[in-house]
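Apart from one protein chain that is not included, each protein chain of the complex appears where it belongs.
Going in written order, the chains are labelled A, B and C, and every chain counts its residues from 1.
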Amino acid sequence: MSTRYTGARITRNEDPALLCGRGLFVDDIHLPRLAHAAVLRSPHAHARIVRIDPRRARAAPAVLAVLTHADLGALGGPLPRLIPHPALVHHKTQQALASTTVRYVGEAVALIVAESRYAAEDALDLVDVEYAPLPAAVRLEDAVAPSAPLVHEDAGTNVCARYTQRVGDVERAFAGAPRRFRDRLVMDRGTASPLEARGIVAAWDPRARLLEIWDSTQAPIPIRNGLAAMFGLPQTNVRVVAPDVGGGFGPKVMMFYPEEILVPLAAQRLGRPVKWIEDRREHFVATNQEREQIHDAEIALDETGRILGVRTVFLYDAGAYCPYGLIVPIVAGTTLPGPYRVPNYHCEFTAVFTNKTPVSPYRGAGRPHGVFVMERLLDRAAHDLGIDRAEIRRRNLIQPDEFPYDVGLIYQDNAPVQYDSGDYPRCLGRAAEMIGYADWRAQQETYRAAGRYLGLGVACYVEGTGIGPYEGCRVTVEPSGKVFAATGVGTQGQGHMTAFAQIVADHLGVTPRDVTVRTGDTAAFGWGTGTFASRAAVVAGTAVSLAAEAVREKARIVAATLLEARPDEIELADGKVFVRGVPSRALPLGEVAAAANPLRFAMPREWESPGLEATRYFAPPRGTFSNGVHACIVEIDPETGALSLHRYVIVHDCGRVLNPLIVEGQIHGGVAQGLGGAFWEKLVYDAQGQPLTTTFMDYLLPTAADLPSFEVGHEETPTPLNPLGVKGAGEAGVIPVGAAIAQAVEDALRPFRVHITEMPLSPSRVWELVAGARRSA
Amino acid sequence: MPLRRITLRVNGTTYTGEAEPRKTLADFIREDCGLTGTHLGCEHGVCGACTILMDGQTVRSCLMFAVQAEGAELTTVEGLADGDRLHPIQQAYWDHHALQCGFCTPGFLMTTVEFLNDNPQPTEREIREGLAGNLCRCTGYQNIVKAVAAAASTLAAASGARRETRTAAPSRATDVMAAPRKTDGTPAASQRPRHSGKTAKRRSGPKR
Amino acid sequence: MKLEGTNTLPASVDTVWKTINDPDALRSCTPGLKELKATGPDTYQATLQIGIAAVKGTYAGTLSITDKRAPTHYKITLEGTGGAGFMKGEGSVDLEAQGNGTLLKWTGDLQVGGLIAGVGQRMLGGVGKMLIGQFFKCLEERLGGSA
Partner (left out) sequence: MKPAPFEYHCPRTVDEGTALLAEYGDDAKVLAGGQSLVPLMNMRLARPANLIDINRIESLAYIRDDGRTLRIGALTRQRATERAPQVSERCPLLRDALRLVGHAQIRNRGTIGGSIAHADPAAELTAILVALDGEVTARGPKGTRVIAARDLFVSYLTTSLDPRELLTEVCFPALPAGAGWSWMEIARRHGDFALAGVGVVLAARGGTIATARIGLTGVGPTPVRPAEAERLLAGRSPSEDLWKGAAEAVRAAVTPDGDIHASAEYRTHVAGVLTQRALREAWERVREAA
């Protein structure tokens, strides 16, 4: 294949429609007789439902239906469990509507359908629910105490899982270690908050027995499969479309959120299409959250700073239910060793139920936690051993000649954590060079002399990406010469319509603008799992390449017949199919496609199937590992704790880059979310489990004025695990940000000897730390 | 609640509809005018996704009631392009990959229109502060900032060229808007057959 | 949210004790109290309209006085539920003679839930303090009058 387009900076196919307001987001779907739904949610973190009386609401004007648990029948049971794990003793999932107990503020209690969203919200006040409040398990550490209120009575404990992974002999390593450092590291709650919250439109056609769903989800196919089973319909009679999706970042891959069952059910019962759009306040309580972990971590080194062993014992807040299993803590634990040689490692976590919104992966999915812990430990060691921060990292990096490198752990996909390729020292070197590490101390001193407190931070990470099980793609050349590619992964802004088109274009000798990519419509392609774990480009991208390749071979065979040549003499370029060296013997690609689908006469046997079309699947043996280094310079005003970000440098290696424009965009966005989680974004719950941050006035997404320009350097070490050599890049940006910022703030405040062990920070908190340090000094 | 008759102009086209007084302007534009390019990201005036121009000035359409816009002249994202010809600001956003999921984009575009009217040659700092009233969760803002800077130079060149060929120089508010104004009477909405909902009566009117 | 304070009241411990047990005093001094119906000894059904400016909510609930140790101590509990959410206030009051006046020490734990807690955090603490302050100021005035 030519590489004319793959790897090139190409602007996106999807943009013109989005720029002109012609995107199609779920809330833009308007169908005749559309009814609107609102969800009544628990105001209590933990309560028994004594009584629900929907009569007043049902009688209200413009109200079409009110569903409570009593109306759900077979659909009233616990929602499906995703990704079971042997260590997961209590795999609790919620009901579509709570029956006897609510376990977090925001848990769905009733669904109201009315002529307008306004009328539906009017009726929320009219559902009479009597709650008997119960004590709530709120703080993670309190929830594990034996005396803690039980989130799930029948479990008899708030511990839903304990899981340990070990490498080498940690006890021996620590026993013999000359130097050991221990820290308690805390990461608080955060949420993805895509600008488009969740939303669903469902329509039921009783004649065709067709259930059509438009769902702002990252995984339409599993939703389709699940709904077909629940509603007793053939999968072909359920169509789930993830149209334009306004950001996902993880929480939109959940099978199932209650509304994904309630809205189709209401549509079927009413015989009218029903729309439910999650408003922002709902999003802050009803969409999964993440990031809450408390690590008790220790590192053992020799005098030269060589790592002898690392151990972490941590608490993971699962929230009130754990539909998504143990993915987040497992990813945290397996990401922690990062690019360093850690001969002995002990990772043990306790997953804990609390009366808070359930937790499932958010961009990074535990990786930021693991990296924060490892990098904080190294910073502490470097400081106390008097070794330079970058130097202690250099001394422990896995070397380029050590690949494949087996870390000795089992990853979220149940395959061994085996780093496939990379050049870690090179990335660290380049980041140090870009940020000007060599003469930083001198610069810092001149600032200090002027009474300004600037600090530099540098942090490394390795990211497992591109896991299976599989994705597929069907590529079709139409008689018009236009090419269509359909795949099962959904798209939430990652540019699949362009990156995949670039791959197809190179195989078929057309331009990316000639290639239309369809994603997220089960009617267009029905096999696949979804967009998560930085896997679309790796897994679906490879399937796209294989399918396009097959179509090219088919085109050669067909054209060979038409042009009276041997297939191996046929080439594809500029939308034409021609005999090598004889450009005059050429046919437009579209004509070959038309000829490949004859109306009369015999079809040559070697054509095998009609048309220029092929479907291929790719199932990687295991994930491929990207890596990178972030370096930043911050300034802190010790009097107000105000932080300003002066520079932010990213060097990253995601193997072969399909489109630098898109990859850089992914990195920028990830870093911005990381910075949000480091200094602005924090979900706060009070002692009773009441969420105090349910608006954008209190949950603070960083704005353009708060962020710096990012400087990105690409390193490309192709992976041997797929023919494109690509690794995932979607989550990379967010992963080491907390670690880099913590180190930079610490560096800026070195004169005060401030030690950062928590994320996120805030001006108020930074000032407290400085004031505290001043007092104890 | 009794319905109220509301008549307003969007992108040069007159729309008449009936709505409760409590219906927000954003919902009226989306549901009654069928212009779904204006998005709702928070409905409490922080995210800026619903930003439109009202009589040439940006407003959060989620913080106004449709009845308040009676007789107003509105511009939404659908009114920026000239048929298939993108507005220079839209083109700059495309060229610089200033959007990913595209949900916040319409709000950013409308904010950029007013911002560049007020400040045709902004510094990066000014751009960042000018965009601080709009939230984006995908791009980290960097490419949006680039796009706004690029659009500034394109527009400066364009308006310079226009002034020479103009007898009367129009007000700044219309200046940027003038470039992409449609010449035919078809409103952007009619290019959206997908939208089959009840829409307000539409009367094609003369351009501003 | 935990709150506490002290007030010096110009009346004897016994007078103060009488006043803070007098339904009329409670009725007129509890901010936003629209209705107070006795449902038993020291237990009342209450309707409150609490809020500031445009942010008003009507709460239906109960007010009860427990573990009385006349004339120096009791606990007062106020619970209410309304459209804007629910609230539960628990306070203890201790009286202490101070010259010919009385030192009133109070501690309160105010729990607010639902909508108002989710979006009102910026002012909730302050407003809570303000309302309780109004309650005791009112008592003070009543006693000032009667002292």
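Just so we're on the same page, a contact is a pair of C-beta atoms (placed from the backbone, for glycine too) under 8 Å apart; a residue touches a chain by one contact, two chains touch by 3 or more.
All of these numbers come straight from a predicted model, not from anything done at the bench.
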For the chain not depicted, the shown chains it touches: A, B, C
Residue in contact with the excluded chain [from A:Thr487, A:Thr703 or A:Thr717]: A:Thr703
Touch with the omitted chain, as defined above, among A:Phe578, A:Trp680 or A:Phe710: A:Trp680
Chain not shown: contacting residue from B:Asn11, B:Thr24 or B:Gln142: B:Thr24
Footprint left on chain A by the chain that the document does not show: 117-118, 121-122, 279-281, 639-642, 680, 682, 684, 692-693, 695, 697-698, 700, 702-703, 705-706, 762-764, 767-768, 771
Interface residues of chain B (partner: the chain not displayed): 1, 4, 20-22, 24, 27, 43-45, 48, 51, 57-60, 62-65, 67-68, 111, 114-115, 118, 129-130, 132-133
In chain C, positions touching the absent partner: 52-57, 83-84, 115-116, 119-123, 125-127, 129-130
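We adopt the following convention: only the chains that are shown with their structure count from here on.
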Chain-level touch network, classified as line, ring, star, complete or other: line
Separation of chain A from chain C, taking each centre as the mean of its C-alpha atoms, in whole Å: 49
Averaged-CA centre spacing for the pair chain C and chain B, given as whole angstrom: 52
Multi-chain contact residues (two or more partners), chain A: 695, 697
Multi-chain contact sites of chain C, meaning residues that touch two or more partners: none
Chain B partner contacts - residues on chain A that touch it in the complex: 11-12, 14-16, 18-25, 27-28, 30-32, 34, 118, 192-197, 244-249, 279-280, 492-495, 661-662, 664-666, 668-673, 695-697, 701, 703-707, 709-710, 733
Contact set on chain A toward chain C in their complex: 43-44, 105, 125, 281, 284-285, 684, 686, 688, 690-695, 697-698
Touch list for chain C against partner chain A, complex: 1, 83, 85-86, 111-115, 117-119, 121-122
